[in-house]
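Here you go, one structure.
Some chains omitted; the rest stay in position.
Letters A, B and C name the chains as they come in the text, with residue numbers starting at 1 for each one.
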Amino acid sequence: MTDLVTFGETMLRLSPPGEERLETADQYNVRAAGAESNVAVAAQRLGLDATWTSKLPDSPVGRRVASELRRHGVTVDVVWDESETSRQGTYYLEQGERPRGNDVIYDRRNASVTTAATAELPTDAIADAEGFHTTGITPALSDTLESTTADLLSVAQEAGTTTCMDLNYRSKLWEPAAARAVLTELFPAVDVLVVAERDAEVVLDRRGDAASIAAGLSDEFGFEATVVTRGSEGALAHVDGEVVEQPTFEATDAHPVGTGDSFVGGFLSQYLTGESVADALTWGAATAALKRSIPGDIAVVSPEEVRSILRGDTEAISR
Amino acid sequence: MTDLVTFGETMLRLSPPGEERLETADQYNVRAAGAESNVAVAAQRLGLDATWTSKLPDSPVGRRVASELRRHGVTVDVVWDESETSRQGTYYLEQGERPRGNDVIYDRRNASVTTAATAELPTDAIADAEGFHTTGITPALSDTLESTTADLLSVAQEAGTTTCMDLNYRSKLWEPAAARAVLTELFPAVDVLVVAERDAEVVLDRRGDAASIAAGLSDEFGFEATVVTRGSEGALAHVDGEVVEQPTFEATDAHPVGTGDSFVGGFLSQYLTGESVADALTWGAATAALKRSIPGDIAVVSPEEVRSILRGDTEAISR
Amino acid sequence: MTDLVTFGETMLRLSPPGEERLETADQYNVRAAGAESNVAVAAQRLGLDATWTSKLPDSPVGRRVASELRRHGVTVDVVWDESETSRQGTYYLEQGERPRGNDVIYDRRNASVTTAATAELPTDAIADAEGFHTTGITPALSDTLESTTADLLSVAQEAGTTTCMDLNYRSKLWEPAAARAVLTELFPAVDVLVVAERDAEVVLDRRGDAASIAAGLSDEFGFEATVVTRGSEGALAHVDGEVVEQPTFEATDAHPVGTGDSFVGGFLSQYLTGESVADALTWGAATAALKRSIPGDIAVVSPEEVRSILRGDTEAISR
């Protein structure tokens, strides 16, 4: 039996080596990257039995994506799109130090996943799982996906599967008002909400200290747990009327992309196996810290590495 | 003044290094690749003053394409698409020796170029040029491009600019019947037709020996010159009621992609400057042979290298 | 349920890029390579549900091996060796054209797999599978493995699982006499023997034409099928008293390592699903031909590519 099913788009990420620019590079590094598959990989590596479901073109490029996720042990349970219009969504990522940052150019319109209908997807696996996870990106991608996301959350909710959503607002996909309208419609079927403090303000119009925001969201939408992430200031969760705080672990700034997904993967690896919210937050924070030292979107980590951080091991060279 | 204007789509070509597979590679080589810009580069390098016109997204990825063409000296006179839906067309190329071949996966639907309207394009430059070149790929890409291609050919024809079309049938874009209907509609505005023997059969339903095919096409459509290319068996041209034959020069099979475009570029570099058709065919064949030894789609050649082949220089190491 | 379980050592293969030499290279390419996992991957990619079982060190290097196999969809069901003496077997491969060939330097002594005991391994999965495959390399690696191999073949035989062995003589591991003594001891539990013509001579002391050798081996050891491979001259099988011949498909010499394993993988993908021996040989030969165009030990192929070869598709560029 699967512990966790995640659902969403995974793109082919194309990025120039090092700090080279997209305009002048002659090679791009290729990786699979998607918020929900990032979560599945982190969770799988930390002990869960995770499945990622989506829709991919039946082509070497689509198989490239599946192949990279499988290597981490995740079960890839996808619809293979054999239609003439099938395509693999991509994004271009350019990384640079200050004053440049990390620039993202999406080329994901009309990707195969945007046509993923409920009937094609493994709803039984979702119903049988401990947890189901998606993000606020998925319903932004197409009308079909908005409706499919709602369906899958319902399937999970009715089956007693814990549902988790990371709000993950993407300003290149939609306006805050549109996001708010769609996402709050989905909230009744969500058990655990993860939201960045900044997104809570921009999309949900919540202001004030993070603890109050978490409590307010729990109250209004009836979440089992509300997790507010605050970048370098850590995270906190409101659960059962209490607030649990978790600072960040010291980490490099080298590879920030995917930090948030790694946090969620680490969190769920504990939360879904019955550990306390405090433990789940700690694993989330340690996984996120490790991720920042690892190239790509994915937390290539082991439970032992997370535990090593929790123990505070600090030797620079281990030999 | 520009000697040659070419019009068509240039894609970002993504290909794994060496003989690696798309599914398992972690890096893709990046190049600009398009039939018409390939012709422009070859012609420019061999002495013409060439301009390539098209439409590109106003993004680092679109600039990547323009940048690579400019380095060869070609003038890039494009519309920069600043719309939200702008996108850069791409294609994935996997290269392999027998029994694998070279596999192409297009991802060019809805590229910015598919919206290129006549009014946006430099019609004055076309009217002022010696020659205008496009291929049978361009009208296959969208209804807009079908109509724009017709317009630009008319502009050229009315201004006395020599018009050239390489039929270049792409079975992944359209059916033979559709291609025939659209392209024969354009033929009255074409002065020089270049067509592969196989395409003449598949698309234009011409059979028999290549010389007869060329003569038949000249007769029916009134081309100033009809060039039939025959792969390893060389090429021939029907012009002024005569047939001129040109064998291929000995060359490696290492980098076949772009051979045909290099042939056209070499041909036009002479044809448009008043050299004889025999000379033009010879330069086309020599440029094509050189291309086969050069990675990428583009003939990175010099007039001196072409002349060296014409002289039959054969020393393996020059020092 | 699993269709095929394979058992044996998979090494980390370290090879300089291109034709560089081990002595002077500053980078080595890294790949997972093992006869039995090569077979599992080819079979999985061609439609079987394949499991590879073995023993690996519980380290990033051991996980590197598992990771590469998983990406092809193979189930990796291994014992993770957490002992202090655990180690990952490796081999160095240097590739070169004539007069150099491909040179292999093994560093596989005392690898974790050499301690793999029957009790640790998934005997139930073997008993439930359609087929079980190992090679003559495995019992050469240690006394423990000799005994484990015998046990697993017995388990399979008793459960009615079809057993297959590729003789695969390795002169760097043992002498022909030792190989003969050990392997013929195992033959009674083998249903399908695959043997290179040359190994039949060197190890089993069989001479004469390949068909007679196959028939003789079937007779003496009671194999359900005996397949003799003959390099560029193809392969043949003796089954039910008849001999079926299969020539090779035209292919490059670029990447010969793994050709034999790919043949077996292609063969089993059909043989275990009830196709005729003739069909199985054809799929074996086509998979082997494809492999020779693919870097690494592994046949990164699809059923469609095999079918394309069977159809005789020959276009150099598909677009």
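FYI, a contact is a pair of C-beta atoms (placed from the backbone, for glycine too) under 8 Å apart; a residue touches a chain by one contact, two chains touch by 3 or more.
Remember, predicted model here, so these are calculated numbers, not experimental data.
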| item | value |
| --- | --- |
| Identical protein chains in the complete assembly, only 3 of which are shown | 6 |
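Here is the rule we use: only the chains that are shown with their structure count from here on.
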| item | value |
| --- | --- |
| Angle of rotation relating chain B to chain C [CA atoms, steps of 5 degrees] | 120 |
| Most distant chain from chain A by Cα centroid | B |
| Computed distance of Cα centres, chain B from chain A, in Å | 44 |
| Cα-centroid distance, chain B relative to chain C, in whole angstrom | 46 |
| Interchain centroid distance [CA atoms averaged], chain A/chain C, Å | 39 |
| Multi-partner residues of chain A (at least 2 other chains) | 67 |
| Of chain C, residues touching chain A in the complex | 67-68, 70-73 |
| Partner chain A, residues of chain B touching it in the complex | 14, 17, 21-31, 59-61, 63-64, 67, 85, 87-88, 90, 92, 94, 103, 105, 107, 109-110 |
| Chain B partner contacts - residues on chain C that touch it in the complex | 71, 249-252, 254-255, 286, 289-290, 293-295, 300, 305, 309, 314-319 |
